[in-house]
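Here the complex is missing one protein chain, while the rest keep their positions.
Our next item is subunit A:
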Amino acid sequence: MTCTEFLAQMTDYFDGDVEPQLLEEIQSHLCECHHCEILVDTTRKTIRVYRDHQVYDLTDEVRERTVARIMAACTTPRA
């Protein structure tokens, strides 16, 4: 397997969505290719760091205000 062929399979590999024989080929490539090994490790870290550190979130105050506005609009009888 070449690096380009591995790259084409990387999304399915991350999803655990590859046939056993292909998985074997991928694992064998990763054992031999240090660049692709680093690529997998740093891409996994990229996903994990974004998942673990929500960069945007509603503060409790804004959240309560937003919910109150939504519910007020939903309970107001339409003209």
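To be clear about the criterion, contacts are C-beta pairs under 8 Å (C-beta built on N, C-alpha and C of every residue); 3 or more make two chains touch, one makes a residue touch a chain; residues count from 1.
Rule of thumb we're sticking to: contacts and distances are computed from a predicted model.
Have a look at "Na(+)/H(+) antiporter subunit C", "Raffinose/stachyose/melibiose transport system permease protein", "RNA polymerase sigma factor" or "Acetolactate synthase" and point out the UniProt protein name belonging to the hidden chain.
For the chain not displayed, UniProt's protein name is "RNA polymerase sigma factor".
Could you pull out which residues of subunit A are in touch with the chain that's been left out?
So the residues of subunit A touching the missing chain come out as 7, 10-12, 15, 34-35, 38-39, 41-43, 45-47, 49-51, 53-58, 62-63, 66-67, 69-71, 73-75.
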